[in-house]
Structures are given as C-alpha cells and as structure tokens.
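With one protein chain held back, the other chains of the complex are shown just where they sit.
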Amino acid sequence: MKDSNTTLAAIIRKHEADILAEWLRLQAEVRSPHGTIDEAEQRSASRDFLSALAKAVGEQSAADLRAPAFDRVREILTDISTTRARQGFSPSETATFVFLLKQPLFARLRKDIADGQGLADALWTATLLIDGLGLFTTEAFQKTREEVIQRQQRELLELSTPVVELWEGILALPLIGTLDSGRTQVVMESLLEKIVSSGSELAIIDITGVPTVDTLVAQHLMKTVAAARLMGADCIISGIRPQIAQTIVHLGVDLSQVVTKSSLADAFVVALARTGARVEGRGAAIPASTTAGA
Amino acid sequence: MERIPILRMGRFLLVTIQVDMHDQLALTLQDDLTQRIVKDRAKGVLIDISSLDVVDSFIGRMISNIAGMSRVLDAQTVVVGMRPAVAITLVELGLDLAGVRTALNVEKGMALLQGATA
Partner (left out) sequence: MALGEQARVDTRDEVALRSGEDVVRLRQLVRERAIAVGFSLVDQTKVVTASSELGRNTIQYGGGGKALIETVAAGARRGLRLAFADQGPGIQDIALAMKDGYTTGGGLGLGLSGAKRLSDEFDIVSAPGQGTRVTIVRWKPY
C-alpha cells in the first residue's frame, strides 16, 4: 500500500492548513456536557497531531500504528486522552477528536485523486488509519481512568485498613474479602508501619473473611511475616479454613516457621501468653439476659 | 577520619548508625566494636539502625559479621529499629540476617540483651 500512503501524506501536506481549519471548526461544533476544552490547547494539539500524522504516514509503508514512525502521533494522542480522561470527558468524546478528521481529509482526497481505484485505495488507507488512531485514543483513555481509579482505591484502602490494637503489644489485622496482589501489599505495609508506631511485638493476621488465597497472596503473607520478624516482631496467622489449608499445602507454601491457629480467639490466647499475660475465669457467670428498664 | 561513635551503657555497647555508610566507615566500625567489646568487657552490643532508609547486602554482611565476632567474644548482638520499607526490601533481596536478633526499638532491645545476659 506504499503508493496510497505516499499519496495520503502528500495530500495532507498540500492541504494541511485547510484541513486543520475545517477540522477545528467541526470540533468546535461538538457540544459536550462535560464542559469545553481550552480552545488554544485544542488548536495547538490539533496542529501538532496533523503535522505528526503527515510525517508518520509518509515514512511508513504500512499503517502499523505501533511502529516508531508513529511514536510522536501516539504520544500526542495519549496526552490528549489523558487530559480529557482526568477532566471527566467520555471516551467517545475523546475519540471523536480523531474521527472528525475524516470529513476534511476525505473531501481533499476526493478532490485530488481522479481515478476511481486510486481514490478507493486512498480512502481505505485513510479509514484504517483514522479508525486505528481512534481506537488507540479510547485505549489510552481507558488506561488513564484505570489509573485514577486504582489510585483512589489505594487511598481508600490506606484510610480504611483495619489494624486493631487488641491488647498492649498485640495487633490484629482482620482481612476481609478477596485479596488481590496490590491490595495485599498495601495492607501488609500498613501492618508493618503500625507495628513500629505502636511498638507491638505480636501481630495476628486473621484470614477468616478471605474466601480464597492464591499463590501471590500466600507469598505476600509469607513475606510480611518474614519482614515483621526482621524488624523484631512476630506474626500469627489465624482463621485458616480447611479449604485454604488445602490450597496452601497444594501451593507448596512453607508454613513451618509460622504459628497458625484456626481462630482469632485461639491466636489471641497464644499472643497473650507470649506477652506474659494469662486469662483467668473469676467463677461468676454473666446472666444470659439483663432485662432493660425493669 | 570519621568514625561512628560507640556509647557504653553498663555492660552494653550502643551504636547508632545515622549516616549513609561507605565501605571504609563500615570496616572501621567493625574494628572499633571488636576492640571495645574486649576493652570494656561488654556483654552485649545494640545496633540502632532506625535512621537507615537503605540496608543493602554489604551492610547486611557487616551486621552479620559484628554479630559473629561478638558471639566469639561472648557478647550478644541485637539490631533495633529496622524500618518497614527496609525490612520488605531485605526480604525481597533474599537477605535473612540469620543468627542476628532483632527488636523493635532501643528499649526492647535493651530488655532483650538484659534477659539474654543475666
């Protein structure tokens, strides 16, 4: 398709100013519920994009958008998508930026290419190119949104990490819900920080509320226990349900160095003993119900 | 030549590492400590690394060496104040500081030494 690429590049170059003007006009006509984009920024981004596009198309013998020739084009689109994503625009609105280019571009192609076959080829090349770039824009957009969400999740997690001081020198970390690698890391770091700030030498990691444990999570758990030990504290893992016990053995995770208890309560008793405390009954039972307002 | 100061507290020696140590400084410390353990007839060495934001395998080896040499000289070594980020990194690095006792802070480290050398 080299010929139609060269033709395409040449035509963009020849009519660059006109194409840009018409494209900007079309962009301005688009109304968005998310507000408007800064006009000067829009104009400069569009100009840069068009110029980079002409250059890239001229260099590439195929419309491979991953090729180095298209680096600058992708970079500009990524910047635009990222900014739009952060400002709250929808992915369609962002892709429209690229798609609107078809109209002015196709108009010039129709005007300049006389033969039917040549025109068909050029239109096809241009369509593939612009559609590809539009899709790329959407992907870049999605990625930014993902990052924003992840960052927000992490912040939320850090704020809500439930490390509890059960007793003097004894911390408890009741983990609830499915654990993914990233979340586990954040939570574990938080536990270690709490160990230092509270001066607690014992931490009970309770996984009663965790339905499944995969290799990565098990590894993170083990690494946390090892890190705590290096720091001068120790961990007890509690709440290991039969299914998880099977998974752990199956995964070949070595738990021989870690104390494990099936319940948080049992772990607490062990922890208390380690701090030199002991639980004693006093003999008098609390009545089953205390009538209120009697 | 700069050296890391070694403080004496009863039968124990206390070393606080606060600077980003280069090799020569680390080697000097090992020498100085060994000499002081003998001179002061120390029963324990407490190394405070709460100011260190990085511990690499070289420092790790220095710590292990100090623990080893102290043991030969009939003294216990306890390392205190390791930061979480450092601990996590050491685990990833594969450094386990086997044979080195650790405690969360100077107070607990001292209690550990006193218990171990009573």
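Letters are used for the chains, namely A and B, taken in the order the chains are written, and counting of residues starts over at 1 for each.
The rule is short, and it goes like this: a contact is a pair of C-beta atoms (placed from the backbone, for glycine too) under 8 Å apart; a residue touches a chain by one contact, two chains touch by 3 or more.
As the structure is a computational prediction, the values presented were derived from the model and not from experiment.
Asks: Just list which of the chains on display the missing one touches.
Replies: Output: missing chain touches A, B.
Asks: Which listed residue (A:13, A:143 or A:274) would be found touching the missing chain in the intact complex?
Replies: A:143
Asks: Looking beyond the chains shown, say which of B:45, B:67, B:95 or B:112 touches the absent one.
Replies: Final answer for the missing-chain contact: B:95.
Asks: With the missing chain put back, one of A:132, A:182 or A:199 would touch it. Which one?
Replies: A:182
Asks: Among A:3, A:18, A:39 or A:75, single out the residue that touches the unshown chain.
Replies: Missing-chain contact among the listed residues: A:75.
Asks: In the whole complex, what residues of chain A lie against the chain that is missing from view?
Replies: Touch set of chain A with respect to the missing chain: 68, 71, 74-75, 78, 82, 140, 143-144, 146-147, 150-151, 154, 182, 185, 189.
Asks: Which chain B residues would touch the chain omitted from the figure, given the whole complex?
Replies: Where chain B meets the chain not shown: residues 20-25, 53-58, 60-61, 84-86, 88-89, 92-95.
The rule is simple: only the chains that are shown with their structure count from here on.
Asks: How far is the middle of chain A from the middle of chain B, if each middle is the mean of its Cα atoms, in Å?
Replies: One centre to the other, that is 41 Å.
Asks: Which of the residues in chain A end up touching chain B in this complex?
Replies: 189, 192-193, 195-196, 199, 201, 223, 226-233
Asks: Name, in rising order, each residue of chain B that touches chain A in their complex.
Replies: 79-80, 82-85, 87-88, 90-92, 96-97, 102-105, 108-109
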